[in-house]
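Worksheet: the structure to be examined is printed underneath.
With one protein chain removed, the remaining protein chains of the complex are shown where they sit.
Chains: A, B and C, in written order; residue numbering restarts at 1 for each.
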């Protein structure tokens, strides 16, 4: 064993085979046993570990017929040393919504990938796709063809709709306030062209969580964040409340005292809780702690927030509320119409590589609301403006509207 | 009476003679009785009330010999109608620190002003000066000469140091953590030239409050805000605490529960309070409510904050902490040195009409700290940065420092 | 010619003896009744201060009247506060009641202490300035007439309530951090007097004066043009260049801002936020403004907990409830669209319906 180590080509990486957490190095070696080219990935990576620098060239454009995305082109900058990864492109495969699989489906993907690629994958990419990691240019189209035949399609990349994702929702979670899976699956199928053919100023992401716990981090990273909520009262089973108390939960300290609006009153004598629902902001904390006793209300739907993104270019943004409450039911036409409207406006007005949130930042929320025909409401803001630099529409003053110049800059 | 009203030239303004709050209209009429020109002020104002628009021309530059400021030039745009206010300039007279007066001093000012001006004043302007409101160009120098002879001097205007101001402080307030009056008086005398001869990119304001209650609103409106504080423990007289309790103060609800850091524990049985001073942020709330029982600590000094200003141009700013704690004792040399250093840096780097806070916003706090030789500390920020766009000094990396290019833009 | 740079007179010469003696040695204070402060020194000495409202814009006659009163009751000592109230300073308790009586007889309001509405910090307006969008002294008089009971009492409000007025966006009062701010606003872009501009102003600095880059050079006229879509009427170009007048009788008026504060007590200093984007200039009594402020004050007084400043109350109940309870309409003007706007958007599903 020690003898073998000593002769290893990848002594640094070998170190990462040890330890309790599953080792990607083991998996690369596993794949390399069947696919010798894949060993060049490990070798190149070892060189990176020694030199502390990456060895991939700036991505090139490769793809499959009919699509403008779904493939990330990648080339080694040392094909002389690592010919096996001279080109090593990635395919993004749209995962089944909610990341549910049968072993049959999974094995099918493995079969295709063993035929066409490195044998390495990511389950999953951080947008949610199945990442088939590393193949050559000539295998892209055949690989796609086989995937398609097996019922799989590519996900998004480039200036297109990115693969939408949903929390596990009604499939397993008692708090899902709408059908996240059906919704995302439906929307994904509706917007196939937007997903596969980049034609916008930049990327656009849609993510849906069934409740405010936001288990797909939609508010942090989706241009359109769809979050389940309700608008009536939290359902309370007082007997179950008493059971929690009897079981030793400190309802006063752990539940009531941590309610962000202080709207829970706990009566320790009768072991009952009273919620002032008019002040409840549906944050989920009390429900999270007492799921047997408390449930979301019955009148359920979603809150829509828009604009989240990572820092590049103008700084990170979180999504912000534009619709307080919508019923969200199949076939989701109202939502789809809204998406088309938003994309049209964005497409028309945005600069290259300007995400929706940045465009709104530049042109002003009031312009966006007006274009969408939405009424402003205080729930859209943490607080109203504190600078006095606000605009009046000519119509507000009974004057002639001016010719549109907004797109100009 | 009604008959007289009917014939009034200023029926709208006459309306404002009524009502319980002191009426400026009465005072203008009072002055006008002695100074007929002053009646033209009321007449012009009545025209403004009818037309809903001001009638003063854009200010012109007038002044007294040797000074670049202290006078605000003002001309009517209807000298044809209101010859009495054809020119109607204002003198800013530096108030005695803390706005304390003897009647003798006040009467002296009145005498000078009755001789040279409209007989109208503001006690005081919102920066703190005595405003002598309205005189002609030819009276400016004689008025100044008489004021000077009486021991008064002009305050600031233009791109200069503005009249510094202080809360009543140790003269009457049990919470003054340093001598606000002596400090401001001293600093004002030291920086007479900076006050009277505009030579900076824009105005600069200094205000000092003896404690965090900030009774001169320094943090909201002074480029340099000096706020008294302490760094040891709040002094507690437990007998007095008990007296408050006996007198019916809800110490738990009104004091402890409103402490922003929750660092007060109240023991209702013994009527004692315990303060965890390591978490006390010296907000003053508990002391404000129980001044007989609680007093600021004994090791007193100031916190320095910089950069406040009104919204023009780049948006309003509040001052922010740069020095956590300084002893602040006569002759305040360390403070004065700091001011010179700050002004030098600002003067060298600021664009026209760029306040200190805006300059720091543009060039970065790190540049300011480095120039001042201050160590960064977490108390300077509400929270560390959340964008990853930070700079490394070449020295941080062991590289050659680059040539200064900051002033360039 | 007068001596220059003598600076202000030494305040020490103006301090009453009791202050000189107990300077820096005050022990505690009480507010036995509205407008009356009783400061007790470590020595046991007592200083009484009687606080009285003032129009701020006053005649020398008025100042002399103050002096007469101070001579009669206060051995000639008085001061003004940072909010322009007058404080008569006495040591003899027995003269406090007669002083108050005389002040009241002369028509002066006594108060402004503790949980009250104190004087409105304000500015020049149509009395003396060139950029006002409203008057200063007039609206202040109208509002204080209306709120007088809040000045002369200390039991009608949960906490102190500070109102300020500025007649234009220069904001010469500290209105940007007031419980309630009254702010004059313009609503149409400045006119460009193209013929006079090249003579009166520098084109580059005029262009640079605009925070929203609405001003562009006009090579034809050697003057400038304003892109009205981008102008938010701040008036800064007019400050820099007299050939760009912005005053407009038809569209100028008042906006109302709420929830600011200066003290560090409990919560830190905070900016005031927009409550009402526009109210008309309606001299002499600005009834819409008076009524709007009374509505906010009363709603606050009814809803807030003890010691809760207006802004602290709103933070607790939420802005949506503030708009609901006051009945004030929420508009697109309320939503920030200036540089820091993204920090004001609601990035959470947490809200009240």
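Simple rule for what comes next: a contact is a pair of C-beta atoms (placed from the backbone, for glycine too) under 8 Å apart; a residue touches a chain by one contact, two chains touch by 3 or more.
All values reported here derive from a predicted model rather than from experimental measurement.
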Among B:118, B:136, B:319 or B:349, the residue in touch with the chain that has been omitted: B:319
Option touching the unshown chain, where A:8, A:193, A:239 or A:270 are the choices: A:193
Touching residues on chain C - with respect to the absent chain: 264, 268-269, 339-340, 342-343, 347-350
Residues of chain A in contact with the chain not shown: 12-13, 15-16, 18-28, 30-31, 34, 41, 45, 48-59, 64-67, 72, 74, 88, 90, 94-107, 109-110, 113-114, 119-124, 126, 128, 133-134, 141, 144-149, 151-153, 165, 167-168, 170-174, 176, 179, 181, 185, 188-189, 192-193, 196, 212-217, 219-221, 227, 254, 258-260, 282-285, 288-289, 291-292, 310-316, 318, 351-353
For chain B, the residues touching the chain missing from this view: 212, 219, 227, 229, 231, 260-261, 278-283, 303, 305, 307, 315, 317-321, 324-325, 357, 361, 363-367, 369-370, 376-392, 397, 402, 405-406
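As a convention for this text, only the chains that are shown with their structure count from here on.
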Interchain centroid distance [CA atoms averaged], chain A/chain C, Å: 48
Length of the line joining the C-alpha centres of chain B and chain C, rounded to whole Å: 13
Sequence positions of chain B contacting 2 or more other chains: 311, 315-316
In chain C, residues with contacts to at least two other chains: 169, 171, 176, 211, 234, 271, 338-340
